[in-house]
Every structure is written in structure tokens, then in C-alpha cells.
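Here you go, one structure.
Only a single protein chain was left out; the remaining protein chains are all shown in position.
All chains are identified by letter, namely A, B and C, in their written order; residue positions are counted from 1 within each chain.
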Amino acid sequence: MKKLINDPGDVVTESVRGFGLAHPETVRVNEDPLFVCRAGGAVAGKVGLVSGGGSGHEPLHAGYVGQGMLDAAVPGAMFTSPTPEPVLEATKAADGGAGVLHIVKNYTGDVLNFETAAELAEAEDITVRSVVVADDVAVEDSLYTAGRRGVGGTVLVEKIAGAAAERGEDLESVATIAEQVIENVRSMGAALSSCTVPHAGQPTFDLGENEIEIGIGIHGEPGRERIPAAPADEITDRLLNPVLEDLSLSSGEKVLLFVNGMGGTPLSELYIVYGHAHDVLAARGVEVSRSLVGNYITSLEMQGASITVLRLDETLTELWDAPVGTVALRRGL
Amino acid sequence: MKKLINDPGDVVTESVRGFGLAHPETVRVNEDPLFVCRAGGAVAGKVGLVSGGGSGHEPLHAGYVGQGMLDAAVPGAMFTSPTPEPVLEATKAADGGAGVLHIVKNYTGDVLNFETAAELAEAEDITVRSVVVADDVAVEDSLYTAGRRGVGGTVLVEKIAGAAAERGEDLESVATIAEQVIENVRSMGAALSSCTVPHAGQPTFDLGENEIEIGIGIHGEPGRERIPAAPADEITDRLLNPVLEDLSLSSGEKVLLFVNGMGGTPLSELYIVYGHAHDVLAARGVEVSRSLVGNYITSLEMQGASITVLRLDETLTELWDAPVGTVALRRGL
Amino acid sequence: MATDTLGHAWALDWMERARAAVSAERIALIDLDRAIGDGDHGENMDRGFTAVTAKLATQAPGSPGEVLKTAATTLMSTVGGAAGPLYGTAFLRASKAAGDAVDGDGVVALLDAAVEGIQARGKAEPGEKTMVDAWVPAARAAREAAADGPVAALRAAAEAAATGAAETEPMVATKGRASYLGQRSAGHRDPGAQSTALLLQAAAEAAEAQ
Partner (left out) sequence: MATDTLGHAWALDWMERARAAVSAERIALIDLDRAIGDGDHGENMDRGFTAVTAKLATQAPGSPGEVLKTAATTLMSTVGGAAGPLYGTAFLRASKAAGDAVDGDGVVALLDAAVEGIQARGKAEPGEKTMVDAWVPAARAAREAAADGPVAALRAAAEAAATGAAETEPMVATKGRASYLGQRSAGHRDPGAQSTALLLQAAAEAAEAQ
């Protein structure tokens, strides 16, 4: 394992500290317990948005703290959801008196820890609503799994719900918007190589010279199936088709197409995937009216990509277009 | 070699095509000859900015086309500088009647091809000025080399000269600003792993399990020396010290600190490097007043990072802060 | 004859042995979790129990209940992931059941409470390839041995947990991260069941050392 790190045990704290030093105009880092909030603190009268989860998915979530998106983010240990305490403190730091929305990715650990934090916050008279993002169609949503994982869709939920909060909607309505995004977004990813968790020191999984893992999770959890290496167009089809099936899009609908890199794949390859996905959607009569391409929710240095499709209506489009001023997503600010 | 590509020969065209499809509000792709220009075309009366070079460094340069930065970018074949013809056509597309600045990275191929294109453009009555970025202190600038390579500093030259052009300065003065940046910017990079050029099919160089290449170029050209794997702080020192020596910064000066990822390194690691570099500068009494952290000039999937330091004065700071509306760098637009 | 009741010294020794065991098996637990999860379980448990013993070193708990309560809150606030809230709740409930001293029936009460806590939070049933598959047989075995005193009960529990952990190998996971793998989770031991076996082995050894 070769990484630009010092002690593997210090990766998260050193990294978040560097993040705070680099972006003082946008964020403030609270060191103990560890969370990141807006430089200016909570916005009075605005619904606060808090998300978090294991580290290793940067820029998620701290990169999305700022005007028009999150009020606070809670980075856990590497790939390990944070404990309730920092989530509680972040919730307090995000509360402007209008309640706080927790945006939780659907993993047992995240759900349990945020649940506890929400209870603790309620005990301190902060109204908390939680939404759980579960957009990964690689996992069957059934009795036989912990339910679909939250992946790429999370970024879109944070952006759109963040815009709703910023324009002054109340907690109930921000949560409703978030739920609408969750209902209309689906994702699936593929890995060409594994990531290596610093404290583990070796790759989470082994892929042969000519193998690809289809349906990979963002923690290197193995996916649906392992297939021989294939051209980008074919991999794109394998990711996009289940997404489209699950969304059952009709001709004439509009979508946001989000091609996400897992961290170790060149941008040029993401655009190859984007181009083909765009063609497939166009051939089905679906209009790609918004796009996002880049490393927005990663899995350390994993090579691979995920495709996320969000069905858009006018409200969601407007909220997507609203100004945003975070470290990793910025437009109009 | 596993990559999200189809035919290795089509990587550049397919990728640039996808880029155009994803960002029609910002850029327009000209397919033959291949170049990327602003969606709205040349701006009448404004100095045009054109850059380009081999592909494989995305988001450089096409990601920097847009308001406040470049007017056109010319992607060559993978790691191969473009030929004069597309540079000429891009120059025409960028010309708003006030002349065009060519921003060239110092590689024999780029210099020769842009030189020819500039001659051809002059023959078509377009005034062209060229600046050559040569900021890589890993290479001794002497009779014994082709001169320092243009690396991370290029992004800063494009942003700052772009802002100068956007606020209406004339060709001479935009070129002077660009030269000022070039004189005051230095960089150095390290690789933890090699990149693999698609048509070559295997890594450009081989690094042992525990080796790091210090002073790597952005094409996987070998660097100054190969050292055993070391903690991030030590690698950061090895990159930053030659940069600071060369810049001979004094206490009290202000700088922009830019930590760049080579493509395959997680963002979290870049922030660890940033944090330590920030500390080293602070200890020398140098104020980091602006920052940039991320994958801005890459070398395909190479793991590693480079550090760029730009000495700032008020003019450069103001131009750095000016609004910019490109795909890869956006602020205030 | 075996010890009749176990007090705070036992509980402190348990936590110390748990820390040592989890630390020694850190890599092994990581490897189990790499195979069917995300490779952090050993790191999480090591971080948690290191914090537990550090915390206990600053306190002078007078009863097993107090020791386990400190363990519970510390695990809750340092482990994170799925294991943190589950073990945290297990130890919190166990601490209430443990009270001032633990006899044979006390061991049963303690383990039953832990199982209830884990199931209340995680909703997993036996056979779903989770730590429940180590805790449930452990509690059952303790009940059968309870008449022979707490040491025997803990020894029985430890052995049943070890067997239970081994028996997760062929199972197909339907809870936790391993469930994403479906059929492909079969053939690997569940890391949480394995760490439970380590913890209960530590409890039995600590009892035997009293």
C-alpha cells in the first residue's frame, strides 16, 4: 500500500484539518467531536441540513457544506459511520431554529447512529426529520438484504434539498422534496480495481487482470457479479439498463444524468461513459436536461464509475439550478 | 490494462464528444479539426486565450474554457501535443479582433506546434502572442535540458490571464500578466504509481511496491530521483522545499498554495499534503492567502500529487478572485 | 468449587482481556470484513476497546454493572459503524442486568439482555449471518450451565459463541453489509459473530482467573 498519508490512524483528522485550512471562507472544522459546518454557522430561521457517514468518499460530505447545500457534515472513521455524539453536535451547529434534516445513506451503521443522534437532539428540543437515501439498484430491495445502499443519489438529494432549505421552505417541505428526489433517483456502479483502506493496508477485494465488478458499493463491498473486462459502452449499458428499468422512464421525460468517478478513474473515461449513456437515453426519447460528471462520491482510489439518473420535474430542475457555494459544487456564488 | 474505454484509438474523440454533450451551456466542440471553444464563440473586442497540449491531463485544458478563462482549448492525441492545424482553427475561433494569447506548456512538441500555428495565424492577420509556462523545478533549467516543464502553474496562468482578458485589457497587458504569473509560480510533483497510456497498454514506468518517483512529469516522464515510500509529510517537504528555494519567498509575503492530484489519488490525501504544506509555509512566515486543492492537471490514473506555489500581489489576487465560469473551475458565475 | 459470584474485578479483567483479544485479532477481523463487508471491523473494535480500558483506568467502578455501563457508552461513542450501536446497546442492557454481582443466573440475565438489545436495534434473527448467531447460542448455553455457577456458565457461553461464529460460515447473509453479496456471502465467517466469540472467550477467561 502506497498512500500520501502519515499514520493510518490519523488520515481522517489530518485530512479534515487540511480541508478546513484550505477553505476557511466556506467551512469551519470542529475538531472534537469532529464535524464540519458552514464558516458562518447556522442560518437563523433556515432549516438545517446535516449529513455524514464513513470517510473515504470525498468530496462527500464535507465538500458539500456551504450556501445552498449542507449546513454541517460529519465524517466518521474510514468507511465507518460516525458515532451519535458528533452527529448530535453537528445537528446543534446546524440548527437555526427551524429544525434539522438528517440525510442518511442506507447502511445499517449510518441508520443506527443517526437514529440515536436524532433522539438525543430531540431530547435537546431540536426537531429532527430524517430521510434515508437508498438508490443503488445493484442491491435487491427485499427481505433478503439490508435494503438498497445510498450512493450517487445522495449528492443530488443534498443539493436539491439544500436549495429548498435555502429559499426558506419549512422542515416538512424540505423533507418532502428530499423524499421526492429519493423516489426518483437510481444508481449503479462498477469497479475496475479495488480500494485500499489505510488501516487494512491491502485491497478490500481482489480483481483479476481482466475482471470487472458490476454493482460495486462505495465501500468496496462486492457487487452483483464479476464479468470479464469489456468496452466502456458495454459496461455503461450494464449499469444504465437496470437503472432505467427501475425508474421506468417514458419517452419525453427529462432527467439529470450523473456520471460519477470512484476516485481512481481519469475524467476522460467518465466522459466516454457519459457520451454513451447520453446516446442510450436519447435513443429512448429521454431528454438529458441536466448533467453532472466527475468525482463526487468516491471510494478512495478505486477505479470505476457509477451512473445515476434522476427524473426531473420543474421544481427539481429549478432547485438543481439554484446557486450553490460549497467547496466541491459551486455555481452562481 | 483495464480502462473505461472502447477502442484505444478513439479515447480522445469520444471523451471530448461526451464533454461537449455534458456541458452545452459552457462549451462547443468542433470535431474536425478537434478543438473546444466557448458555447457563445469569440467575444468581440476581447483578447482571446487559447491553450492546448496532449490529452490525458483532464480537466486541463478543455475544462477551463469559459467566461473568465480560456476561449478555446486544443486537445492533442494522448500525451501528444496537437498539430498546428487545430491550433490555428482554435485561434481563429477565439479571435474577437483584439488578438490572441497562446498559453503553451514548455515541451518541445507543444512549443514547435504552437509556433507554427502562430505563424499561420499571423499569415491570416490575427495577432498572436505566446507565453511559455515552465514552472517545474524538478527539471534544472539549464543547457542540459529542454528547459523546465510546464505543469501546475499552467492552470493559474490560464485563470489569471483569463480574468485580465475578461476585464478588457489588451493583448500586450494580458501577456504581461501571464508572464508575471509565470515568473512567480513554481511546482514539483511526485508519483506513487505510473499511468498507463491507452495505446501503449502498459504502465509508462514501473515503480516497486515501496518506491516513489520524486519530480515526476505530467506525462509519466521519470523524475529527479526514486526514493523509498515515505510519510506524506516527508514527501510534501521534498516537493515544497525546492519550490520555496527557487521562489526565494520572504516572510510576510502572500501566496496561493495549490495541491494538485495526478488523477488516481483520493482527495483526502491531497488535503493531508495541503495541511502540512500550509504549516511549513506558516512556519516561514508566508501567508497562504488563496488555495486550490484537487485534480486540476492530471496524468491519467497516476497516483501522486504536485505542489504549486504562486507569489501573490494585489493584482494577481484580484484577478484570481474574479468570477470564472468553466466546467472545472467556477466561482461567482 | 467454582466462584459463586463475579464482581467488578471480573468485569474489569474481562474488559482488559477483551481489549487484548480484539487487538491481537485486529487484522483477522479486518480480513473477515474485507471478504464480505468493508474491511473495518477489526479497526473499529480495536479503537473501541482501547478507549474502554483507557476510560476505565480513570474511574473506580464498584460493580460489574458500572464497568459494563462505561464500556457501553464508550463503545457507543468510539466504535461507529453497525457494530458500535449494536455492541453499545448490548453492553448497556447487560450493565443493567449485571447489577452489583453476577451469579450463574446473573450470567444468563446479562446475556439475555445483551441479545435483546442487539435484536431491538438491529432486527436480525438467528440465521441471518450476524453477531446474533454468536450471542443467541451463547445465552442458551449459559442457561443450561447456570446451575454450575457463573464461571461454568460463561465458559459454556464462550464455547457456544465460538461454535455459533463458525456456523455463520455457510450462511447467506440477509442483514448488514454482507447481505449485499447475497449467495456470495456463503463460505465466509461473519466478522461480528467472530468478535462476539472473542469477547465471550475473554469473559470466561476472566471468570476463570478470579
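Remarks
Criterion: a contact is a pair of C-beta atoms (placed from the backbone, for glycine too) under 8 Å apart; a residue touches a chain by one contact, two chains touch by 3 or more.
From a predicted model like this one, the values you see are computed outputs, not experimental measurements.
Though it is not drawn, the left-out chain touches B in the full complex. The residue from B:113, B:154 or B:187 that touches the chain not shown here is B:113.
Considering B:67, B:81 or B:308, the position touching the chain not shown turns out to be B:81 (whole complex).
Of the options B:204, B:265, B:291 or B:306, the residue whose C-beta touches the omitted chain is B:204.
Touch with the hidden chain on the side of chain B covers residues 54, 76-85, 107-109, 112-113, 115-116, 138-140, 143-146, 149, 197, 199-200, 202, 204-205, 217, 219-223.
Throughout what follows, only the chains that are shown with their structure count from here on.
With each centre defined as the average position of its C-alpha atoms, the distance from chain A to chain C rounds to 32 Å. Centroids of chain A and chain B (each the mean of its C-alpha atoms) stand 29 Å apart. Rounded to whole angstrom units, the spacing between the C-alpha centres of chain B and chain C is 54. Multi-chain contact residues of chain B (touching two or more other chains): none found.
Contact with two or more other chains is made by no residue of chain C.
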